[in-house]
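All protein chains but one are shown in place.
The first chain written gets the first letter, and so on, giving A, B and C; residue counts start at 1 in each chain.
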């Protein structure tokens, strides 16, 4: 038994962290927001050049063929800096969907281009308020009709994997049958679109029944993203509290602040522990994955929620200004808590995968 | 608008508080537990002599005919000292049930004797684990069959009001058709019994459909009982923290302890505010009662739960000894949180009585 | 105890209702139109003038100040009835009535009362508050903006933050350090300042919500006549306390938000039903609703105390503390139960945008007007009588603090 990252994984994380620290200072994020940018395109290109965008794509298709846990090192570091790139949409969802459910031809067509970052993918599932998976969009023959909204990163994507009932369909977004409408996103660094399909050309991914597995794998990556972000909030709050004087001593010396951040630290380490286990299970114990992913999801939401809220609270009024950096996380946190299914959804999945209990309604 | 107790109510509370402070020191509670006593019989007699036991019984039946809010003053003070008397069982449930649903003959027969405390009543509803109201006990003709368990205070009661389906039945406990078995109670100062009815003589209370109102009214009193008890815990914790030295200064000077008790204090005042409103509604705005009672119930459970747990926590190891006084409340708290329906039951009732929403399943 | 209105209160409501029906409609703002700040203030002044002429300006202010000398309940009744109309009301009016006049009334001279009271009640003077500084938020007494005496004037230098609508206010209430050689609470003095004075530079703060309704205000050699001093030199802290007491009393208990969130859950589809079919959603919203109702009843208790001349003190902090926490939790929960759509609702979905805004605004509520942690300290110390914090800065001259 060895419950730690490998040296290679630690190096990979260090490498990603170093690059991102340099390329994504907070002022870069402010500039992107001010420009109403779709994404941080130079960063995406650079991630592609370093091979990161093929991290989870098999070597035969031009990727690095790394494990889920390796991939998670990158997800965590992207979360730490709030990077404005469609990594989760393109790699963790679209590429993984094609890998899991696609034909050899589809894989050969798309995975090499996704691996370089030349093609960006996105994943469309929601259809407005309410349920995680939409029920309106259906594929008939080679045509797709209906509306998916909101879809993250669909503005820069040329390819969408679209959930249609129990099936997954591959749709090019640069065709006349697809209309994209940019929405006003709560997370100012992750644009969302409404996609209207009117007899859009589409092809099915032939291996059915992969949606649950796809989501299980995706929330593991989201958990690492949340852990990285939560840790960034914790560090930011601690550093600010150490420096800020209040009533003649550092804010960090007050027990209310110490205990608040201790609670956050516990939540972060709990989330990290579950994420480790789920990352391992995603690669090496797929029978464990549904329960492990659900547990990782729940603790990651809790940790990032606490960290994002209390970071702003520790900062006080200054935290409410655009010039401070708390807000990037405060908004991103809701994105990570809600996309891929809320707390309740994953609580149900965890209970359903607990020995001795069965799925329940409501 | 005047949202405060009347001077008479304050005097009544003072009077009850003075008496109980004198008669129910904590060592008295320890003696009752050591004697495995059914109740604090001398206290009951004394409460009867002062007229308290007829507080909510109409004057025509020998009671004081006071309002629900007046009655609540006594409930609150009994809660504050953890008194071992069947006040809630006999007055708040049995007598109120007879008053609400009984015939004139039944009222005339029982209310005067309940008002003096000469007869003790109890109220039987649960039938083992799970649902608040049992479904097995039924009355056929003038006979009752089945089992109610657990029933608070049934050992000292001579009369039970028994929920049987939608109906309420009046059953004397000193008859051959009734077997009483004392159970081991979590709350060592509130004994519970199993009641087996085998062709027991019973008479229906003729006015049906009163059970929900009865419970609404009863949880208002329970909320005051909890507020009194929670306040006692808060005071106890504060006093201990003021006196206990830790690392060279009073424990009460540590922000963790200050903020913990501030949180408890907020919860207590919130619970008190809702209890006031519900007590007023029980008398003067019965249309408001279901929602007001449910809200009072929820905040009272929260306040007493926090207060009982954190009181013990503030005391540290000493709080875990029988010689300290935290445990009376720690056990009583679960009784008040569970008897008359748990948090979930009352959350459902509150939602169901919120304008614009309707009752939902599960 | 009686939650019903007394005959006097009912009569007051009837009269207010009638007066509003006759006067409010012509002052209502057009639905869905965003006014610019200047225009809004103009309309706000006009409405306040109408209120004054109707005899409802400064309901709880003493008649000596030109107020109505009425009760808190009356003020509440008027506010409830007024809220039925979409009227122009903002901090530029509220700060004058709720902060400036009480402090001038209590600490000011008869001349000062004459100079400001009537004009403020009539909406002729708008006000902003100039208290907080970058290093003086929860620890307000740590403020560094300083005033030095120069003949009949004071020369002020420094920086204030979080002043709402400073750019559209005629006057400001200002607290500054006039003596750094004494401990920090003791060297403060209170002024009213003409916001058009030379040397005042007002810059909007860009907020995380996207709005800029708060400002930074820079003072560079601003001259304030000594006649504008409220209270004695060194009495600034007491003046601030007068202002903050008034602020605390009416926070948090009002907002009827949870019923709206219950309706929102019920309007959100989920399988064959709605999000309100979820037991965990119902439990969370029921507990929040119970607490919200408690807050309302608690406010009523506090108002009853005030109506008797009792001071609720730190009890008032409880309602605000509970509200702030609940506001963040429940608006966050509402976004969750809505699902993906909450992250990017369609343009027409005003309700979801409001809840997004609530979730962001809740961070301000947890900080402004007493941060959570500050309020808990106050409750522990003033309600429960627990010891004060260990103070390193207590008897140290301000200039010697690092």
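Miscellaneous remarks
To be clear about the criterion, contacts are C-beta pairs under 8 Å (C-beta built on N, C-alpha and C of every residue); 3 or more make two chains touch, one makes a residue touch a chain.
Just so we're clear, the structure is a prediction, and the values are computed from it rather than from any experiment.
Of the chains displayed, those contacted by the omitted chain across the entire assembly are A, B, C. When the omitted chain is restored, the residue from A:277, A:304 or A:328 that touches it is A:277. Touch with the chain that is not drawn comes from one residue among C:62, C:134 or C:279, which is C:279. Across the entire complex, the residue among B:132, B:242, B:285 or B:352 in touch with the chain not shown is B:132. Although one chain is not drawn, the whole complex shows that of B:71, B:200, B:214 or B:257 it is B:257 that touches it.
The residue from A:23, A:45, A:113 or A:259 that touches the chain not shown here is A:259.
Residues touching the missing chain, restricted to chain B, are 125-126, 128-132, 149-150, 183-187, 192-194, 245-249, 254, 256-257, 305, 309, 312-313, 316-324, 326-327, 330, 334-335, 337-339, 342-344, 347, 362 (touch as defined at the top).
If you put the missing chain back, the residues of chain C touching it would be 278-284, 390.
Where chain A meets the chain that is not shown, the touching residues are 1-6, 9, 69, 234, 238, 241-242, 249-250, 252-253, 255, 257-259, 261-263, 265-266, 269-271, 273-274, 276-277, 279-281, 284-285, 291-292, 294-299, 302, 343-344, 346-348, 350-351, 354-357, 360-362.
Here, only the chains that are shown with their structure count from here on.
Taking the mean of C-alpha positions as each chain's centre, the chain lying farthest from the centre of chain B is A. Centroids built from CA atoms put chain C at 39 Å from chain A. Within chain B, the positions touching two or more other chains are listed as 255, 259, 361-362. Residue positions 277, 279, 373, 376, 389 of chain C are each in touch with at least two other chains.
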